[in-house]
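Omission of a single protein chain aside, the complex is shown with its protein chains in their original locations.
Note that the chains take the letters A and B in the order they are written out, and that residue 1 is the start of every chain.
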Amino acid sequence: MSLFRPLLVRSLTMVGVFFVVLLMLVLTLGLTGFSDRILAATIGEQLRAERTALAETIRDPDEMEKVLEKRREELEIFYGLRTPWYYRLPRTALRVLTLDLGEARSLRSFDGSNRVFDIVTERVPNSMLLLTTSFIITAIIGIVGGSYLATRQGSWLDRFVSGFAAVSYAIPTWWIGILFILILSIQLRILPSGGMYSTPPPTEPLPRFFDLVSHALLPVITLVLVSFGPSIYSIRTITLNIAQEDHVKIARAKGLPESRVRLRHILRVAAPPIVTGLLFGLAGSLSGSILVETVFNWQGMGRLYYDALAGTPDENVIVALTFIFTLMYVAIRIVLEVLYVFLDPRVRYTD
Amino acid sequence: MNTANALRELLRSGPGFGGVSLLGLLIVVALYVLLVFPLDFGESQWSNPIVWVDNPKAVPPAWTNSLRPEARPLHRVFEGTEPHTVQMARSGPVHSWRFPLNYASSHPPTFLAVTLADVTYAERPPLVLISLKRPDGKQLRIYRHTVRGPREGESGPFSRYGQTPLRVQLSTDEATVTAVQNFLADEFDLRLDGAQIGGRVDRFLFGVPTGDSEEAFAPLTGDYEIIVQAAMREEGDSVGKVRFVVGGAVFGLMGTDSLGRDLARGLLFGVPVALFIGIISALMSTAIGTSLGIASGYLGGRADITIQRISDIVANVPVLPLLIFMLFIVGPSLWMIIVILVIFGWPGLTIQIRSMVLHVRTNQLVEAIQSLGASRRRVMFRHILPQITPYVFAQLIFGAPAAILSEAGLSFLGLGDPSIPTWGQILEAGFRTGGIYLGYWWWIVPPGLCIVITALTFMLLGLGIEPVVNPRLRRSPP
Partner (left out) sequence: MAMETFPQRPSSQPLVQLHDVKVHFTVRKGLFGSESVHAVDGVTLDIGAGEVVAVVGESGSGKTTLGRAALGLIRVTEGHVSFDNTEITALSQKEQKAFRRRSAAIFQDPFASIDPYMTAYESVAEPLVIHGIGSDSERRERVFQALHDVRLRPAQEIAGKYPDLLSGGQRQRLSIARALVLQPQFIVADEPVSMVDASSRAELLALLRELQERFNIAFLYITHDIATARYFAQRIVVMYLGCVVEMGEAADVVRNPMHPYTQALIAAVPEPDPANRLHQRPSLPGEPPSPVNAPSGCSFHPRCASFMAGRCELTTPRLLEVEPNHFVACFLHEGSDAYQN
């Protein structure tokens, strides 16, 4: 029971998040008349195609117009444009829920498919690669650095890191990425300025892997650089607060070796709030990675946003991306929350 | 605690002092911009290419010359309205303008352009002649133009080039190319064809042949003079404005972008916009967050549960994708950006304020005050609010950088409000047009720095204010 309740609340919240996002998608599409416009455009396109086909058989322009008008009516009924959006869109939402995401206007998947599902899902692993790598590095730096810094409270290093953390909040991640490109790729030509592989990509697995690493280096460094300061700082603060609690003092008074005190009595208690902090940081790095992917032309979902927005926007892709992004985020969060609840000693031992 | 004391305490701390001075500076700049720039700067100037035609494209700031062994040519603009001299000739009065030009660069100008505006004549159109006098004493006519004559059915006096001034890019102008061709043949005995000269007239006009090859010219430094003459047919005919541009390879304080826009002006205009975005979004989300937090904590019960559930959910929404989506749908407008930032910006504060209110409420204070006969409103506004105000204030300040960074990020994705230039949009233009890959650092570094400095100003201010207003850290009120 004690395990079940927090789990339930957290999962329900995340499910709520998911449905709120879905609701906002539907409402925005409906209330702004955007969905109507898209449908009208689709119908217009289809009619134009049919007009050229019909021109072969029907010569009389008046009759042509009549035929087309009838056809338009049929299409409008077929696409549901004759019914108000609040009847139509829930069905669309259901379709989206079953991952039937429609077709892209001009974007194509790597192997040429125009199905939005293909276009978006093939990018998921790329995004995950970047996100998890930088998240894990940040977490490790944060935990190691933070618990070390907690032992050096008030030192110049401590003050430096807290200043650095504050500055980090004021820096746009993506701009740092641009600076890296400007300096390391353009001026010094040390690392590639973007993409995931060189052109042409190496075919042997090992060179291919190193090629990927060299391309991933700058985006990962960028993501880590702006997030590790705050991460160290918050972990340091949590650790310090716990170090001041009575049970730690008692453990010290008992003469336990310092390393044991730190590991068993401080870090273990500090773990849950640290994990919570990192979890909330995840949402931030997700946003950061959209922009960083854009800067480094990393073929993930973030860059896809940029591509879908540029030129003639690809509406279906943007809707699907937002949806899948949220889905992914919610899924990751639920998994992590479950892990967290099982890991949290306080939740386990009470009752 | 009175304000003067708080301010003194704030200024005593390092971050506080830094924050206050930076904010002061930003405000001064913002006020200057508001006074000097037109409010529709974005539409009437920044995204209006005509304003920038005479500027060199994508060139670094002028001060970079001092970092280079060889100075690049400066950008020079000569403009005249009233003629410098008026002479009477047989055909009529001749108005002339003389622009002295000291040319010191070891590179030729990047382009030459002339603009004529507001020409009026009574009967017959004036003739405009432009000559260049070089330091070596040679002089040549580089441009000749007869103002467009009367149209059929039109009656005088005639106005020309009022709405759309006549602008001629001399570097590619056929007549100029021919003039240069003749000049080279006469003076240096060089016979080049038009294709060899077209688009490169500057290096021939501002150079002497080195003799290495036909086309090898070394820049000729020294005192030049540009002479513009307008031969009128009638007393009272006039040319309202002449403008001669010697295109440089460096420009102004901040350089230009690939459309020739003066980046200094764009960056300056960004100051009030960024302050506005930061302050307004922070104010609105703080207002919403605080009132909901107070309502939640003070009312309790069903209202509390509802507000908490909603803020929990909104706080966990991955914001950027949704921001992108909504902005894309409703169209880019600064107000929309602010509204959306606010919609997602309040929950964190609500959750925190609620727990603070609960904390303030659980002590006996509320009951004690109620027992005196105070209304709920009085308890709320006179006793609970003052206790959380300092915290709210600090949060307000911390909220500003977040909003500024978000707007910059959205603009960078191409979702910025095109009618109001921001630093994020300048960066976006630099990125989209490949400015970074060409190494145009002056286009990339300054707008980012502006964002960082502005965001940092608020961070510092917040860090400085926190200990001053935090009730736990505050021990001795006056």
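Points to keep in mind about this one:
The rule is simple: a contact is a pair of C-beta atoms (placed from the backbone, for glycine too) under 8 Å apart; a residue touches a chain by one contact, two chains touch by 3 or more.
From a predicted model like this one, the values you see are computed outputs, not experimental measurements.
Of the options B:Leu129, B:Ala374 or B:Val445, the residue whose C-beta touches the omitted chain is B:Ala374. Taking the complete complex into account, residues 363-365, 367-374, 378, 383, 386-387, 471, 475-477 of chain B touch the chain not shown.
Rule of thumb we're sticking to: only the chains that are shown with their structure count from here on.
One inter-chain figure worth recording: chain A and chain B are separated by 32 Å, centre to centre, where each centre is the mean of the chain's CA atoms. The touching residues of chain A, counted against chain B in their complex, run 13-14, 16-17, 20-21, 24-25, 28-29, 32, 34, 166-167, 169-172, 174-175, 178-179, 181-182, 186-187, 193, 283, 286-287, 290-291, 294-295, 305-306, 309-310, 313, 318-319, 321-322, 325-326, 329, 333.
Across the complex, chain B meets chain A through its residues 15, 309, 312-314, 316-322, 324-326, 328-330, 401-402, 405, 408-409, 412-415, 427, 431-432, 436-439, 441, 444-445, 448, 451-452, 455-456, 458-460, 463.
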